[in-house]
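Every protein chain except one is present and positioned as in the full complex.
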Amino acid sequence: MFNLLRVLEQFLRFIGCLLLALQYGRLLPRQMISQLHIAGVSSLVLICISALFIGLVFAFQMYIVLEGFGSLPQLSQVVAFGLFRELSPVVTGLLVAGRVGSTLAAELGQMKQAEQIDSLLMWGINSYAYLMWPRLLALLIVTPILVLAFDAISIYAAWFYAVTLHGMESQIFWTPLVFGSIYFEVDVLYGMYKAVFFGGWIGVMSLYQGAFVERGSSGIAKASTQAVVLSSAGVLMLDYVLSQFLY
Amino acid sequence: MFKKRWMDLSVGSFFILGLSVFFFLSSITGQVSDEKLGAYQLRARFDDVSGLVNRALVRISGVTVGQVNDIVIVPDTYSAMVTLTIFDPKLKIPADSTIGVYTEGILGSKYLSIMPGFSDTFLRKGDEILRTNSAVVLENLFSKLLLFFGDK
Partner (left out) sequence: MIAVDCKLASVSYLNQVILKDIEFRLEAGRYLGILGPSGIGKSTILRVISGFHEEFEETCSVFGNLVSEVDLTVLRQGMSFLFQKSPLLEDMSIFDNLMLSLFYLPGTTQEKSDNIMRVLVKLNLDHVAEHFPDQLSGGMRRRVVLAATVLRKPKLLLCDEPFTGQDPITKASLVNMLSELGQEFGFAMILVSHDVKETLSLCHESIVLMEKTVKVRGGSQDILRSDLPMVRAFLDGTLHV
C-alpha cells in the first residue's frame, strides 16, 4: 500500500515535470523529424500488415453472416462500422504500444543508466523538454495518421475479399459506404480523436517507465515490459471511457 | 548526408500519405451533411409505419436509392410524416408515384419501396409523395382473417 502511494507520487511528480518543461521547450526540427520517423514511418508497415489481415478476416466472417440474410450489399458498411470506430483505433493503439512504447521505455532507460540524462543536465538542458516532449509529441501526431492508414487498408482488404475473390460488383461494394450510415465526421474522425488520446497515454506511460528505470539490464527489460503492459491495458480502458464520451 | 535526406523524405511522404488517405476516406464515406452530394429530400404521409425506423432503406425495384431520415407524427390527422433522402440527384421520381412500407422476408426489417408512376412532371426537393400504402401489420391481418372466418 505504502509502495503504491510512493509510485503514485513519483508518477504525479513526473507529470508535473513534464508540464513544467513546456516553458523550456524549443522544438528542434531535426530531432522532431527523427522522432516522427521512429514513431510513425517505422510502425507503418506493421500497421498496414495488421490492417490487411484484420480487414480480410472481418470481411470473411461478415460475408458468411450477411450471405445468410441476403444482405451482402451491406458488407462494406458492416466492415467499416466495426473497424473505423473501434477496432482500428484500438488495434493501432495496441500495436503502437508494443512497437513504440517498448522502444521508448528501453531507449529512455538506457539513456538514464548511461548517465546521458545527467550529462544533458550538466549542459543545463532539461531532459523533459528535450528528450520526453519530442517523443510524446511525435506519438500524438503519428497515431491518428496510423489509424487513417489502418482504416484505408482494412476497407481495401474487405473490398479485395468481396470483389476480387467473390466477384461482388465494385459499385455495390462502395455505394453503401457513401449513402449508408457511415459518416466521415462521425466514424472516421472519432477514431482519430481516440487515437490522439491513445498516443498520449502510450507516450506518457512508456516515458515514465523509462525515466524511472531500475538498475542493471534487468531494469531496462522490466521497464519496457511494464511500458507495454501499462499502455496496452490503458488503451483498452481508455477506449471504453472515450466511447462513452464520444457517442 | 544520405541518412538525413532519407529520413526527411520518408517522414515527408508519411505525412503526404496520411493527408491523401484522409481525403480518400472522406470521399468514400458519407457526410453528415449530404449537401455536397446533391442528395434531395422528399416527404410522404402514412397511416401506419409500424416497424419503420430512421435510416431504413428506400428502394425502387429492389435497388437501394435512399434512406429514411425522420419519422414524426402530424398533430391534426395523427398520421406519420416520413422524410426520406434520395441519394442520387439525377434520379427523378414521377409525381404520381406510389410509396409503400414493406417487410424484408416475413419477419425482417421494414423498408420503403417506391413504385414509379407515369407522369411527366417529377418530384422536386421537399415535395410530398401523395399515394402511399401503409405497413401491413400481421396482427391486423390475423384479426381480419378471424373476423372473416368467424362470420361463416
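Letters are used for the chains, namely A and B, taken in the order the chains are written, and counting of residues starts over at 1 for each.
Here is the rule we go by: a residue touches a chain if its C-beta (ideal position, glycine included) is under 8 Å from a C-beta of that chain, and two chains touch if they have at least 3 such contacts.
Worth saying up front: this structure is predicted, and the values here are computed from it rather than measured.
Colleague: Going by the touch rule at the top, give the shown chains the omitted chain contacts.
Modeller: Across the whole assembly, the hidden chain touches A, B.
Colleague: Thinking of the whole complex, not just what is shown, which of A:Leu22, A:Val65 or A:Ala114 touches the missing chain?
Modeller: A:Ala114
Colleague: Even though one chain is hidden, which residues of chain B still touch it in the full complex?
Modeller: Counting only chain B, the missing chain is touched by 1, 3-4.
Colleague: Residue by residue, what part of chain A touches the chain that was omitted?
Modeller: 28, 30-31, 34-35, 38, 114-116, 118-125, 130-131
Simple rule for what comes next: only the chains that are shown with their structure count from here on.
Colleague: Taking the mean of the C-alpha atoms as each chain's centre, how many Å separate chain A from chain B?
Modeller: Taking the average C-alpha coordinate of chain A and of chain B, the gap between them is 36 Å.
Colleague: Contact residues on chain A for chain B in the complex?
Modeller: Residue list for chain A touching chain B: 30, 33-34, 36-37, 40-41, 44, 69, 73, 80, 145, 148-149, 151-152, 155, 174-188.
Colleague: Considering only the defined contacts, which chain B positions touch chain A in the complex?
Modeller: Residues in contact with chain A: 4, 7-8, 10-11, 14-15, 17-18, 21-22, 24-26, 28-32, 37, 39, 55, 64, 66-67, 87, 108.
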